[in-house]
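Data block below; observations after.
Moving on, here comes chain A:
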Amino acid sequence: MSFFVGNQMTAGYGQGPDIISSCSIKVNRGEIVAILGPNGAGKSTAMKAMLGLLKLKSGSVILNGEDISKLSPQDRVKKGISFVPQTKNVFAELTVKENLEVGAFLREDNINNIIDEIYELFPILKEKSSQIVGQLSGGQRQQVALGRALMIKPSVLMLDEPTAGVSPIVMDELFQHILRVKKTNVGIIMVEQNAKQALSISDRGYVLVTGENKFEGSGVELLKDPEVRRSFLGG
Partner candidate 1 sequence: MEFLNALVLLLNYTIIPAVTYGSQLALGAIFVTLIYGVLRFANFATGDMMSFGTMFAVLLTYYFQSIGIGIGILPTALITLPFAIIAMIFYMLFIDKFVFKYYRVSKSAPVQLAMVSVGVMFVTQAIIRIIIGPFDRRFMDGEKFILKASEFKEMTGLNEGLTIKSTQAITVVVTIVLVSILFWFLNKTKTGTSMRAYSDNEDLALLSGIDPKKIVMLTWIIAGCLATIGGVLYGLDKSYKPFVYFNNMLPIFAAAIVGGIGNPFGAFLGGYVIAFAEIFVTYAYKKFFTYLLPEFLEPDSLVQLLSTDYKFAVSFSILVIVLLFRPSGIFEGKKI
Partner candidate 2 sequence: MRNYLNIITAYSIMLFLIIIVGIFQSWSIALSILNYCLISAVMTMGANIQWGYAGLINFGIMGYTALGGLAVVLVSVAPVPEAWSAGGANMLISLFLIIALVFSIRLILKKYKNNKYKNYLIALTIILGIILIRIIASHGIEAIEAVNPAKTGFLGGLGMPVLFSWIVGALFAAGLAFVIGKIALGLRADYLAIATLLIAEIVVSIIKHEDWLARGVKNVIGLKRPVPYEINLQTSPWFINLIEKLNQGKLNLVSSFAEKKDLLNQLVIDASSVYVKLCMTGLFLTVVIILLIITQKALYSPWGRKMRAIRDNETAAGAMGKNVVKEHLLIFILGSAIVGLAGAMMVTNDGLFTPGSYRPMRYTFVIWVMVIVGGTGNNFGAILGGFVVWFLWVEAAPIALFLINFFTAHLDETNAIKAHLVESAPYFRFLMIGVGLLVIMRYRPKGLIPEKINIK
């Protein structure tokens, strides 16, 4: 049994058709899992279902052996599942430090040492701590977003396309940061468009097609699989 499991999830928006059906995602602490697939495959939807942003029609979400399918997103965050949305993932009008503080609102204890830890992980944030986030560059903003999500000391971190819209150099840097986060014994699930690069840092990967698990395996396996290469990695 893995640490955080989305088990046979079926869900859709409102009364609409199912976007994902019997989709399963698993992640352990200290592991990076990539969710890949073509546009409209339900990658983000699967992640949102695990966070509780949309209701499951069937299936369950299990954290550390406990069924959390009925909990609200906020309660799941309290349990240690952090989420970084694809867009609008920072408070652009607040300073870097305030962003981190808001990220820790669910904690009651002293947060100063956590902020120091985040500064160690992302040194640039310490330098810019009193700057308005809206004035930072794209890559720096993504670091703020990661930092904010890490403030609750999560056991699982979910990233929705963390590298969308950033330059290739910044992308490499971001992946390095994600690897460093992994080393702090956090389980990471990420949805990615840049499949090759994502798989190269992932321990495992899932390929979704029309809301169902199509392939799964370790990063290297998927990268080598001829069918996956042909359909999703461009040869």
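FYI, a contact is a pair of C-beta atoms (placed from the backbone, for glycine too) under 8 Å apart; a residue touches a chain by one contact, two chains touch by 3 or more; residues count from 1.
Selection rule: all candidates are chains of the complex that A comes from, given by their letters.
Note that the coordinates shown come from a computational prediction; the quantities given were computed from them, not determined experimentally.
Participant: With chain A shown on its own, which candidate in 1 or 2 touches it within the complex?
Facilitator: Candidate in contact with chain A: 1, the rest do not touch it.
Participant: Touching candidate 1 in the complex: which residues of chain A?
Facilitator: Those in contact with candidate 1 are residues 73-74, 77-78, 83, 85, 88-94, 98, 101-103, 105-106, 148.
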